[in-house]
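For this depiction, one protein chain was excluded, whereas all remaining protein chains were kept in their positions.
The block that comes next holds subunit A.
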Amino acid sequence: MTRALIKAWPALAATAFALAIWQAIVTLSGVPRFILPAPALVAETWWTNRWVIAEHAWITAVEVFLGLGIGALVGVATAIQLATSRYARLLVQPVLVFTQALPVFALAPILTLWLGFGLSSKVLMCVLIVYFPVAASFLDGLLRTPPGYLDLARTMQARPGQVLWRIRVPAALPSLASGLRLAAVYAPIGAVIGEWVGASRGLGYLMLLANGRSKTDLMFAALLTLGVFSVLLHLGVRALTRRMVREEV
């Protein structure tokens, strides 16, 4: 714990410094609170609205976890499928790239139209945003198996299925890990965009609502919550995937 504290202190100090500057600017310039609320006010608003924020944060978290989970699973399945079939690669890869050329943001209104204002449209947004980095990086790893391993497998009259599960997939896990880390950063973005386009719950919705009523302090409080959530999610995924990578050492 103390070691973690020692490691984290520059970041903590920088944060404290930034907050101090922020507070000083607000106090000295006299900016109205609906333009830029002071950090102390944001903290106060956060505390008084903690249950409301928590409720909305919970919704966003559920969307993100579902989206991340489903997107990662589908991405992994796609990568394995494509890795084992040259035909599938020829057929699917261009489509895959094309879908990535479409900004997911542009799809949000359509998804909301199709799936409604509920959870599913946000989860699907997350899935779409998570899917590509996971599929692409894992596929890349699966296609870059060290050739020596494959030579060895060949001289052992290995079965392709066994080679896939015992050599190619484990050798590609570090690539999958980096895809998942990237996906964890993107996933909350997907959920929030979905909520902006049409929702009655979630942090994105709360931010829009607060903004519309000039409750800038509440907006900042929601934004901060989202930021903390995203950082925790990133750290969580990193901790999980670190084990995946460590096994490769």
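Here are some notes:
Criterion: a residue touches a chain if its C-beta (ideal position, glycine included) is under 8 Å from a C-beta of that chain, and two chains touch if they have at least 3 such contacts; residues count from 1.
Operating definition for what follows: contacts and distances are computed from a predicted model.
For the omitted chain of this complex, the UniProt record lists the protein as "Hydroxymethylpyrimidine ABC transporter, ATPase component", which is one of "Azaleucine resistance protein AzlC", "ATP-binding cassette domain-containing protein", "Hydroxymethylpyrimidine ABC transporter, ATPase component" or "Peptide/nickel transport system permease protein". Considering the whole complex, the residue from A:Leu91, A:Met156 or A:Leu240 that touches the absent chain is A:Met156.
Here the missing chain is touched by one residue of A:Arg33, A:Arg166, A:Arg181 or A:Arg238, and it is A:Arg166. Although one chain is not displayed, its contacts with subunit A can still be listed: residues 146, 148-149, 151-159, 161-163, 166-167, 170-171, 173, 247-249.
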